[in-house]
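Take a look at the structure set out below.
A protein chain is absent from this complex, but the other protein chains hold their places.
Just so it is clear, A and B label the chains in written order, and each chain counts residues from 1 on its own.
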Amino acid sequence: MRASDLAARLGGVLEGDDVELAACAGLEEARPGDLSFCKDAKHVPLVQATKASAILLPPDWTHGAPCAIIRVADPNHACMAAAEIFAPPAPVRAPGVHPTAIIDPSVRLGANVHVGAYTIIEKGSEIGDGCVIEAQVFIGENCTVGAGTHIYPQVTLREGTKLGKGVILHCGVRLGGDGYGYNTTMENGLPKIEKIPQLGIVELGDGVEIGSNTTIDRARIGRTYIGPMTKIDNLVQIGHNVKVAGYSGIIAQAGVAGSTQIGTGCLIWAQAGISGHIKIADGVQVGPQAGVPQSLDGSEKYVVGTPATSLKNVAAITLAPKMIMKLRQDVKALKQDVAKLAGTTGPA
Amino acid sequence: MRASDLAARLGGVLEGDDVELAACAGLEEARPGDLSFCKDAKHVPLVQATKASAILLPPDWTHGAPCAIIRVADPNHACMAAAEIFAPPAPVRAPGVHPTAIIDPSVRLGANVHVGAYTIIEKGSEIGDGCVIEAQVFIGENCTVGAGTHIYPQVTLREGTKLGKGVILHCGVRLGGDGYGYNTTMENGLPKIEKIPQLGIVELGDGVEIGSNTTIDRARIGRTYIGPMTKIDNLVQIGHNVKVAGYSGIIAQAGVAGSTQIGTGCLIWAQAGISGHIKIADGVQVGPQAGVPQSLDGSEKYVVGTPATSLKNVAAITLAPKMIMKLRQDVKALKQDVAKLAGTTGPA
Partner (left out) sequence: MRASDLAARLGGVLEGDDVELAACAGLEEARPGDLSFCKDAKHVPLVQATKASAILLPPDWTHGAPCAIIRVADPNHACMAAAEIFAPPAPVRAPGVHPTAIIDPSVRLGANVHVGAYTIIEKGSEIGDGCVIEAQVFIGENCTVGAGTHIYPQVTLREGTKLGKGVILHCGVRLGGDGYGYNTTMENGLPKIEKIPQLGIVELGDGVEIGSNTTIDRARIGRTYIGPMTKIDNLVQIGHNVKVAGYSGIIAQAGVAGSTQIGTGCLIWAQAGISGHIKIADGVQVGPQAGVPQSLDGSEKYVVGTPATSLKNVAAITLAPKMIMKLRQDVKALKQDVAKLAGTTGPA
């Protein structure tokens, strides 16, 4: 798109060459053909070094630029608008079932459902209105998929999984796998390890979004439940019988062990681990890589470290070496003082 | 199912309405239509608040319930039995090959094998009697799958993988990928990074179960080996040439780096990391999120923290801030005492 056309659409004013633009990018990563943006004079060196072909700048910018300039009231906002203009249209997933999809005759498909190539939907399942089930998906027996749900390629739903409305499942999500559960007894000196049947299901509330390659295990009995509007990132592990009340976030590579309950509005940061059979109170945040061995009652709103504790306690551990060095100096000086005093007062 | 019918099947006695029941659930998560259970009077408040339609209680329970009661000798055990009664039958994977499965003519299929839709089995592979290979699986060349093995949808086995008898692979398991191995030399001031051929295989013993989206790399040469009855959870990483002797457990998101050997009956807890080229002695447990940089000879049976050490040592670090605060007070008091003494005995 011509810079002049873009300027017109953004309500801006072009200065310099009417270059061709194809994408947005930050000042440092921009290449020829890119549009970048800056609103703050402290980034003048980045502006001077950018390889962008044009740059969105505020009306009062006086530091120039090594490329075309489009002056706009709010460069950040204009850049987002430009990104939406540049973005190719999202792939169209029109209603209809691809001829290679294998759908059991007993499946109830809602209105305006898209089912992609090589997707399998087994008997007894129900797909709500307006769902997009992309290619190469596996939906096992007796699953329920709420209206308006979008399932990306190569997701698997084991039998009995229930999805609310407007759920989004990214590529490689695994719902309903058997949880880790065994009975171990000793027999003739060797452990005898027997699988515990995993008889429950996974249920996701309305508006839940699950990132790529995340795994959520079916319940041993009952339901593993992810409440409405909860957003789970990539490569997260949710154990059997976990309950998340809703409106919570769980960031990449975090793990929640079996039967744990997470309250409303919690935020579990990346790579954190939460033990099984505990409760996290509403609104608690668990910091990145934290390990939570016990229930959190909400008296601390943000915990870090392993075992997870308040930021203050972790800071104290981090500061320990410095404090110890100071103490060692003090004790050494005290010993000398005491020895001197002992000398003054004669041998003890 | 009617509560009266269920009571009869469980050998219990119904009190109250003959409600319709469809599933089991814990006291807190139960909804109308659910059966819950309690055996301990300390949970009376949970019983009083439950939304279950019926509850399994012991014969001597005197605290009532807000719903129908089924009295049984062992409520926990009865609830498991009820869960098996409620559970829909597992999907039937009858012997037979789906017409869309692509199986090379050289493949040897045992008796009573199920092969699902869109599954691919490449040349030279051998599938034992009674195996269930579900839909959309990829089995590369010259793989061996032992009798009675169950492979869930969307698993991939790279060429040469060997599975024992009765193995279970959950959705998204990746066996036999190339391990991380490169030779890096400098050339004209830039690193020259060359891939090291990964010529070995992955071999799993009898009774091994692998969780969803777990990855196990093929050996550089020889075998990456997971011994019999070892149970691996979801999202675990096993590097090339790792050996696990057998009867061990590796919990979700743990990782074991290349060429490490894990003994018999070990338990590696969630998110733990074990360095490469070390040995973990038989029966050792590695705690959640622990990081193990060196071999463990079994003199400690349970290690935690990073670098992993005994629980006692980690506790000491956790206690350090408190001890330091006490020492600072003591040293301050000592300084004052010494100063006073120095004053008493005259200027030093």
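In the analysis below, a residue touches a chain if its C-beta (ideal position, glycine included) is under 8 Å from a C-beta of that chain, and two chains touch if they have at least 3 such contacts.
Computed from a predicted structure; not experimentally measured.
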item: Full-complex contact with the absent chain, from A:55, A:79 or A:226; value: A:79
item: Hidden partner chain, touching residue among A:57, A:251 or A:303; value: A:251
item: Residue among A:1, A:44, A:196 or A:331 touching the omitted chain; value: A:331
item: Residue numbers in chain A that touch the chain omitted from display; value: 23-26, 28-29, 34, 79-80, 83-84, 86-88, 90-91, 100, 116-118, 134-136, 152-154, 168, 170-172, 207, 209, 211-213, 229, 231, 233-235, 247, 249, 251-253, 265, 270-271, 288-289, 305, 317-318, 320-321, 324, 327-328, 331, 334-335, 338, 341-342, 345-346, 348
item: Residues in chain B touching the chain absent from view; value: 102, 118, 120, 122, 136, 138, 140-142, 154, 156, 158-160, 172, 174, 177-178, 180, 182, 190-191, 193, 195, 197, 199-200, 213, 215, 217, 221-223, 225, 235, 237, 239, 241, 243, 253, 255, 257, 261, 271, 273, 275, 289, 291, 293, 306-307, 313, 316-317, 319-320, 323-324, 327, 330-331, 334, 337-338, 340-341, 344-345
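The rule is simple: only the chains that are shown with their structure count from here on.
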item: Size of the rotation, in steps of 5 degrees, that lays the CA trace of chain A over chain B; value: 120
